[in-house]
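Here the complex is missing one protein chain, while the rest keep their positions.
Our next item is subunit A:
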Amino acid sequence: MTLRKPLPHDSARQHVTGAARYLDDIPLPANALHLAFGLSPIARGRIASLDLDAVRTAPGVVRVWTHADLPSDCDCSPSAHDEPLLSDGTLHYQGQPVFLVAATSHRAARRAALLATLETLAETPILTIEQALDADSRFESGPVIWSRGDAAGAIATAPRRVDGLLEMGGQEHFYLEGQAAAALPQDDGTLHVHSSTQHPSEIQHKVAHALHLAMHDVRVETRRMGGGFGGKESQGNALAIACAVVAQATGRPAKMRYDRDDDFIITGKRHDFRIRYKAGFDEDGHLLGIDFIHYTRCGWAQDLSLPVADRAMLHADNAYWLPNVRIESHRLKTNTQSATAYRGFGGPQGVLGIERVVDHVAHVLNLDPLVVRQRNYYAPSGSVSERTSGGAPAPCSAAPRTPGSISEAEKQVVPDPEAELTSRGGPQDAGAAPAVPAGVQTTPYGQPVEGFILHEMTERLAERAEYHARRARIAEWNAANPVLKRGIALSPVKFGISFTLTHLNQAGALVHVYHDGSILMNHGGTEMGQGLFQKVAQVAAHGFGVPLDAVRITATDTAKVPNTSATAASSGSDLNGAAVANACAAIRARMAAHLASVHGVEPDAVRFADGRVIAGKTTMSFAEAAALCYQARISLSAAGYYATPEISWDRMRGHGRPFYYFAHGAAVTEVVLDTLTGENRILRTDILHDCGASLNPALDVGQIEGGYVQGAGWLTTEELVWDDHGRLRTHAPSTYKIPACSDRPDVFNVSLWDGENHVPTVGRSKAVGEPPFMLGISAFLALSDALAACGDAYPSLDAPATPERLLAAFGSLRGTGG
């Protein structure tokens, strides 16, 4: 049995010996060209004149391109065709590529790029939320509004009310391996592209589009990435297209990688959000009505901002039953990097919004926030609580949009081959409304909340972490210590698993069994450290009852598995694992049928286990079985396919069942804060996380620890600062602080909830890539709790809670506290 084993990553030996190849390690022919972009020095304006003579004559330079020299607009956008590779004359942000240099070395290209004389006509950039609202600079014609019940009425008549404002910053991916791509021209005019990407099919599509080629003319290969986190879902398009343009024009291989500062300055990051909230509740803390306004800075291009902002709205409930709710979302267009996918894809921002509200409510009522959380949790499936027994949940309704606000793309029925079909930014068809089983509560968007296990998980975690006893001890400690203050918080997560663009929830795989019994496997997912290849190999080994080393995993390759979705939305192992399982099942059935007929047994009676195949009284090795089948002319190769069942989503109405299931988790974090300096540290973290029946507990624990630390980083130390001219001032690790080894919690207990997914997935497991990221919210809330011990007012802490911010918050608390 190879399912459910704590096996290490694939490539373990290559990683520890430095033999594992990343894109920049791939040897290229000596005549390869190296590329660099010349960048816009201003955030908004136009190019007045561009003199590239000095660039062209610089040592090593082979050729230079401006927008006019390109074979097309070379659009890099995953959605709205609004990202020409090089500026068409308009400058949208500081760092936008303006021209492209190909030279004989990386250094020569970069040095030459600095020699341009670029004169600009600067305009006042739109940088802040206020500026964008004033200028009505936004994507889509107006805010998106989803609602259920009567939020305003419920808030107005509620016994108690709070309102507030929460700012949360963005986040740089800082994948340790920066963006990189290479293109090798082939003898028949086709291109072989290597890309450090989470989305090879998108690279293939965009390169083909840019060069007027068909998709079969472009082959994209991705062996592994040195981290992705969403930053390599669409942001690698520009590099791959640039390499392809140069390779096609010169007939020479071309490679491009961004230096770290360029990577910060050019590429998109997590969306920053401002959330305004109003809530009405009763004396016990039950939320009766809630109103959210999300403002998000999307940057200059649409990219994936619409589905990101949607997912923030879809997680505005997190784990809580909201009978009357209204969510309004503004997607603002600003002269900054185009914000993009980042682990959680808007979910963390939505979750932080409601967690802040619950925390605020608890503070006002002087209740333990955990108690308020538990009181508002969705009812366990099939046991709707008294509070909601008055009838079925009210149907979800969306505020009407004017006919003019529904775009042509949305009305379209016949897909346009030019459209971004494989991207999350693509157009969405309307889906059917989900059936709601009796006694099950629904999310604000109408999805039944089934398999909700946070009640049990929270209780187990609170007990293991001794939450209540520690909370009492912390209160005593804080009373006795004037300078150092401690804080503790428990926060849950319920995260929806599936792409909200329904048709992306499909995957393919290709499995070959050779007649020596070795197995080669290929699927559409990409490996970025999450252990996907290992998990999927386990599925294949399990399918044939062979040891793991009988299975070889090869690079993701668009020539082997077509039309793949991004490895994103935590869906990698659910989708690709299922496709591989289907391919293996097909081959195994053929083998079983043949061996059954030879040995006179039923096909069902042929067993594959422990590297052997047993048919009646005959036992043979898997290799012998493969050879026999080959000689009998049985096909030993199969393509597998999987499409997630049961999901459908009507984005316009904000209604449907966008998620196949929910993954859950909860974390308790304790911090200590120095109120003289704002310095702080995480003393202890306890996590209980739901991976269903984990396929690989070791890999899952690693994802949980890593997700938590990255989430805590987002909300504490990682601060992006733009100046008034729109220049990003934090563009290197010297000024942008990601968690180091020493930032890990002193005590870190992570365990997996022992359960099974209630819907059928591979081995009843659950996705794990993104959900644990939101557990980091407990660190932020614990800091807020520590601050709350310093005064009477609610701390209203913004994120990231840098020492500077904590100190300022402390100062204003002390001010108000007398």
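Note that in this section contacts are C-beta pairs under 8 Å (C-beta built on N, C-alpha and C of every residue); 3 or more make two chains touch, one makes a residue touch a chain; residues count from 1.
By our rule, contacts and distances are computed from a predicted model.
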{"item": "Chain not present in the shown complex, as UniProt names it (candidates \"Heme chaperone HemW\", \"2Fe-2S iron-sulfur cluster binding domain-containing protein\", \"C-type cytochrome biogenesis protein CcsB\" or \"Ancillary SecYEG translocon subunit\")", "value": "\"2Fe-2S iron-sulfur cluster binding domain-containing protein\""}
{"item": "Sole residue of A:V372, A:M528 or A:A550 that reaches the chain not shown, by the stated touch rule", "value": "A:M528"}
{"item": "Selected from A:R224, A:R373, A:H523 or A:H542 as touching the chain missing from the view", "value": "A:R224"}
{"item": "Absent-chain contact - pick from A:Y175, A:F345 or A:W722", "value": "A:Y175"}
{"item": "Of A:I453, A:L520 or A:I738, the residue in touch with the unshown chain", "value": "A:I738"}
{"item": "Interface with the unshown chain - residue positions in subunit A", "value": "8-9, 11-22, 24-25, 27, 107, 173-178, 224-227, 229, 259-260, 528-531, 698-699, 702-703, 705-710, 713, 732-734, 738-742, 744, 746, 748"}
